[in-house]
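Structure in structure tokens, see below.
Every protein chain of the complex appears in place save one, which is left out.
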Amino acid sequence: MKKLFCTAFAALASLCLATAALAAAPIKIGALFAVTGPASFLGEPERNTAQMVVDAINRGGGIKGRKLELITYDTGGDATKAVQLANKLVKNDQVVAIIGPSTTGDSMAVIPIVEKAGIPLIACAAGSKITDPVKRSVFKTAQNDGLAVARIYEQLKKEKRNKIAILSVSDGFGSSGREQLKAQAAAYGMQIISDDTYGPKDTDMTAQLTKIRGSRAQAVICWGTNPGPAVIARNAKQLGLHIPLYMSHGVSSKKFIELAGDAAEGIRLPSGKVLVADLLPKNDKQKASLLAFIKDYQGRFKAEGDHFGGHAWDAVMLLKGAIERGGATPAGIRNALESTRNFAGIGGVFNFSARDHAGLGKDAFVLVEVRNKDWKLVR
Amino acid sequence: MKSDKLKFLVFCLVVLVAPLPLGGSYLTNVLIFVGINSILALGLNLLLGYAGQISLGQAAFFGLGAYGSGVLTTVYSFNPWVAMVVVALCVAAFAFAIGFPVLRLKGHYLAMATLGVGVIANIAFNETVDLTGGPSGLSGIPNLSLGGVIFDTDLRNYYLVWGFALVMILLSLNLVNSRFGRALRAIHDSEVAARVMGVNARLMKVQVFTLSAFISAIAGSLYCHVMTFISPTSFGFHTSVELLTMIVIGGLGSVYGSILGALLLTMLPELLRTFHDYDIIVYGLLLIVMTIYMPGGLVGIPAALRRLLPAGKAKGGANA
Partner (left out) sequence: MELLNQVTQFVISGLATGAIYALIGLSFAIIFNSTGILNFAQGEFVMLGGVLTIFCLNVLQLPLLAAIGAAVAGTTVAGLVFERLAIRPLKNATPLALIIITIGASILIRGLVMLLWGKDTQALPAFSGNDPISVVGATLLPQHLWIFGVTILVIVGCRLFFHHTISGKAMRACSFNPRAANLVGISVGRMILLSFVISAAVGSLAGVIIAPLTMTAYDVGVMLGLKGFCAAIMGGMGSGLGTVLGGLILGTLESLGAGLISSGYKDAIAFFILLLILFLRPQGLFKKGETERV
């Protein structure tokens, strides 16, 4: 009798433990970010934000009782490393989905791997090429640079300025923007008078700007990320350049104003709404998420939650929604992602479909201007 | 000679069976890159370890090989094998041409000249956007294929790359023990003395430079077909520095040292992952410490240990 009781108890206990173990098995998500290296201004906020959101989800009990486990690797902005680490996530860590990478180069490098393995990838990089043409398992949360270009061109067309000079940085971000500027010029009646580049670490762009000053350009569009555009802003002020200077969303952070100082006055750029969250009307769909993100990031990292961290926020939250609706399997997540509609995130309102894995429209960007060392919406 | 052949056969065996215990692990993927880095390290070792010519621009030839193969197979739809051979020959011709003025320089000046070549090549990859895709990179490069077998999995690429690597090792071993190899070492010791003995130092230096470039270009072609995507950031000054580090840590002038160095440095990010952001500091420290205290590299450790043994036990002089 005693033996039977003990056996039954043992069986029950092991069943409970097994169920508990199964239920407690965390959902593994991989992350590839360029935390060090030339793209660290992207990767570091993205990694911080991803960890912050995953921790918040886990504190709330996880997804359907299972906690999330975030496995982050640093690609250093190096495509070779990105490939090796993607392989590690897929084969060794057996993740069900991957968020990141931070740069277009790294993303393009890992696409063949995730496509082959059928693991959904939510990239945080701006290059339009990532989701155009559409690949089965690849999605992205960063706004296409094409949308930013459209915003600028719209404004210039309104002001009847159609002769423009382009000054772009010679890295992945700059060259992608430059491609879009050239591709969409005809559609808005823009004429590109000059097309110059500068290096990411260059310290003086007066030569390029002098050339632009002497040309018939009616506006300058500069496509790069800090510190280059800050140097350009100062150089432009030094040279007395009177035509309007537009920047890209690559400098949509207070850091740019800090670096450029007085020279930043009057500069306009397209920005994700995170910069001007408190200036948005109350009925804006994104306002709640934006304010929550800014507050959480400031509280945990004592720094301004920026545009780039927002990409990671969107990626993790999209993943959360997909797991809730489709289950914690790669195929389920992929299908659920593709059918995501009306997700109000940091980068914009996402609507994915079989033909659109980038999910954002023109309203993802607003045009802002620097006034008195702060942002002001341009209507 | 016999022990050399035996060593080589044992090494081949190790290479053959290495992926088997790994199963489906991503380490097979890492070993592919160890193989490519080994080929690069071998090429640089011939130039630097044996002939004593400092080159800080090896990434230029690596990149030219990769971009050459990449562009020919995507834009012009060349057969990948044909492209590999054509590109390697063109890169070798280029190296031969610039070798004459470059190798007249010595020491630091040679280092700076090769650095300059490397930087110019990298800028060219970045700026020729219409051809190479510029900073956004070149994608859609086809995998290599032989007969009906397409090299698109880690295991197949591993054997492909290491097949090439083993051939290169064999070539290097033969070269090093030949007249050419001895002449190279004579040049390394004292160029003037070698010249006095009738060695055409100028031509030989250019020849080894050309050979090194040829080998690097082949490694580049293999790299682009394995990755199917390349971007200029993989072919910069830091890549040349990494290659230099590999052969210094492994052991200058040692064929197996180059392999060891390549293995260690490619796996280093894995080993350093526990240090997270501190890995860059460990990397710098490693360079400094190894150069000061272990100039013979890792392969020099057995010889160094032998020298440390008490005088009574050592049999004659250490044969390094």
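Order of writing sets the labels: A and B. Residues in every chain begin at 1.
The rule is simple: a residue touches a chain if its C-beta (ideal position, glycine included) is under 8 Å from a C-beta of that chain, and two chains touch if they have at least 3 such contacts.
Computed from a predicted model, the values in this text were never measured in an experiment.
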Query = Which of B:I123, B:L166 or B:A304 touches the chain that is not shown?
reply = B:I123
Ask   = Of the listed residues B:L155, B:L287 or B:A304, which contacts the missing chain in the full complex?
value = B:L287
Task = Decide which residue listed in B:L155, B:V241, B:L264 or B:A304 touches the omitted chain of the complex.
result = B:V241
Query = Which of A:L70, A:L121, A:L245 or A:A263 touches the chain that is not shown?
reply = A:A263
Residue numbers in chain B that touch the chain omitted from display = 48, 54, 56, 101-102, 104-105, 107-109, 111-113, 115-117, 119-120, 123-124, 126-127, 192, 237, 241, 244-245, 248, 252, 277-278, 280-281, 283-288, 291-292, 295
Positions on chain A where the hidden chain makes contact = 36, 38, 40-41, 44, 170, 196-199, 201-204, 206-208, 210-211, 213-214, 226-227, 230-231, 234, 237-240, 255, 258-259, 261-263
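As a working rule, only the chains that are shown with their structure count from here on.
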Request  = Note which residues of chain B are touching chain A in the complex, please.
outcome  = 24-26, 29-30, 33, 126-127, 129, 134-137, 139, 154, 227-231, 233-234, 269, 276-277, 280
Query = Considering the complex alone, what residue numbers of chain A touch chain B?
reply = 35-36, 38, 74, 77-81, 83-84, 87-88, 90-92, 104-105, 108-109, 111-112, 127, 129, 170-172, 174-176, 179, 197
